[in-house]
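With one protein chain withheld, the remaining protein chains of the complex are depicted in position.
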Amino acid sequence: MTYARRALAVAWKDLVVERRSKETLNALLFFSLALLFVFQFALGPDRERLAAVLPGLLWLAFILSGVLGLGRAFLVERENDCWEALLLTPGDKSAIYLGKLAGSLVLMAVVETLVLALFVLFFNVDLGPALPGLALVIGLGTVGIAAVGTLFAAMTAQVRARELLFPVLLLPVLVPVLLGTVKATEALLLREPLAAVAHWLKLLVAADVIYLAIGLLTFDFILEG
Amino acid sequence: MTTLLGWLAGLGLVAGLVMGFGVAPREVTQGNVQRIMYLHVPAVWVAYLAFTVGSAASIAYLAGRRAGADRLAHAACEVGTVFLGVNIATGAIWGKPTWGTWWTWDARLTSVAVVFVMFLAYLLLRGAIEDRERGARYGAVLSIVAALNIPLVHFSVYWWRTLHQPPSLLKPGSSTMPRVILTALLVNFAAQALLGAYFVARRARLLAAEEEALA
Partner (left out) sequence: MVAVPLIRVVGLVRVFGAQRVLDGVDLDVGAGEAVALLGPNGAGKTTLLKIVATLLRPTRGTATVGGHDCVRQAEAARALLGVVAHGAHVYEDLTARENLVFWLRMGGHAADRDALAGALADVDLERHADARVRTFSAGMRRRLALARLTLTQPRVLLLDEPFAGLDQRARKWLEGRLETFKAGGGAVLMATHSFGRELGVADRLAILTGGRMALDTPRAGLDPQDVQRLYVAHTEEVS
């Protein structure tokens, strides 16, 4: 099926380019490390205080790296002047959206895994049995962030002041995702069962579905000259 | 047509003020400052109505590419944002003498603030795009995202504030509303809706005039 093949081609191309240039991944990893230090210094050595705000900090790190990384999603097209060439390809342009999204998800998954590991190390968090639930929450949240982020990245790619406009567009829209993931993470870290956060999970799923649907349906209009 | 709308809006506002400051009863504990509610509450209703119209017009634009649909969408979202700003401002003015604070992160205020910022971002985006046609397309997509996000914002913020926490003491209004207060609110809502429609019509006209001048 050509649709799937085109989406995969875009994802493959992005991952190959990223693997060779390593620009985004390296930058995001160092950024996350820097954030960790900033959090520590801003909040002081008080263990209890840190433990209380840990879920918030974790998602702050995820969202800020997401904003940085996703903002660059179409940079490779812009730098290589390929935006128009993509537009000229036949067929449903939403395949390009899906491919970009897939590539971004892989990238974010790598960054988030490393950030989580750093958090466990630096802040001495015991994940234990919470890990599978946490992985689910992180997965759902990341899909939501990436789904809107990819769409907005395409929108701002060709606009003045794109570096400023992108976070301004993205962050307010992501408030539900932020709330859902932080609250669910908080509960899971307190060893509450997954069922206790079922409403948050449903919210995240609903958000993901809505954002993905809008992305798939409207990407054509964004990409168009 | 627009002028008629303007006159009706003017009359409606007068009626609304009379209802709010004259007819409606003086609130026992808060005093006259509570009357600001007749400005504050209808404003958010009008704003959300405007956003609904705006996103519907956006969908219509994407479907039919008629510039008129985009002008309506742009004007409606703009006017909606203004009314939401009025709601937030009047809320703060009400809050300071009544509860001692300009702002609080309770469910209602927070969700309105998030929606306000979302649509401010819409205006920012449209301002940043010079090409009218591209601005229309991108704006349409953004307003659809923002509008569909509104229920998500409301639910998430409400759960954030109320679950595992005592309900907020700062919720304005009571559950059973005396008839005269409800009437006053509705009159003000109608008045503000007319005013909003008048603003939207004038704004859309202005946008059309701008395009004429350039093309």
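First chain written, first letter: the chains are A and B, and each begins at residue 1.
Rule of thumb we're sticking to: a contact is a pair of C-beta atoms (placed from the backbone, for glycine too) under 8 Å apart; a residue touches a chain by one contact, two chains touch by 3 or more.
Just so it is clear, the model here is predicted, and its values are computed rather than measured.
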item: Residue in contact with the excluded chain [from A:Leu87, A:Ala135 or A:Val168]; value: A:Leu87
item: Selected residue (touches chain absent from view) among A:Ala61, A:Val76, A:Ala157 or A:Ala207; value: A:Val76
item: Hidden partner interface residues of chain A, rising order; value: 2, 5-6, 9-10, 12-13, 16-17, 20-21, 76, 79-82, 84-91, 225
item: Contact footprint on chain B, counting only the chain that is left out; value: 130-131, 133, 214-215
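Throughout what follows, only the chains that are shown with their structure count from here on.
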item: Whole-Å gap separating chain A and chain B, where each centre is the average of the chain's CA atoms; value: 31
item: Residues on chain A engaged by chain B in the complex (per definition of touch); value: 148, 151-152, 155-156, 158-161, 165, 168-169, 172-173, 175-176, 179-180, 183, 199-200, 203, 206-207, 210-211, 214, 218, 221-222, 224
item: Sites on chain B touched by chain A in the complex; value: 62, 114, 117-118, 121, 124-125, 128-129, 134, 137-138, 140-142, 144-146, 148-149, 152-153, 155-157, 159-160, 163
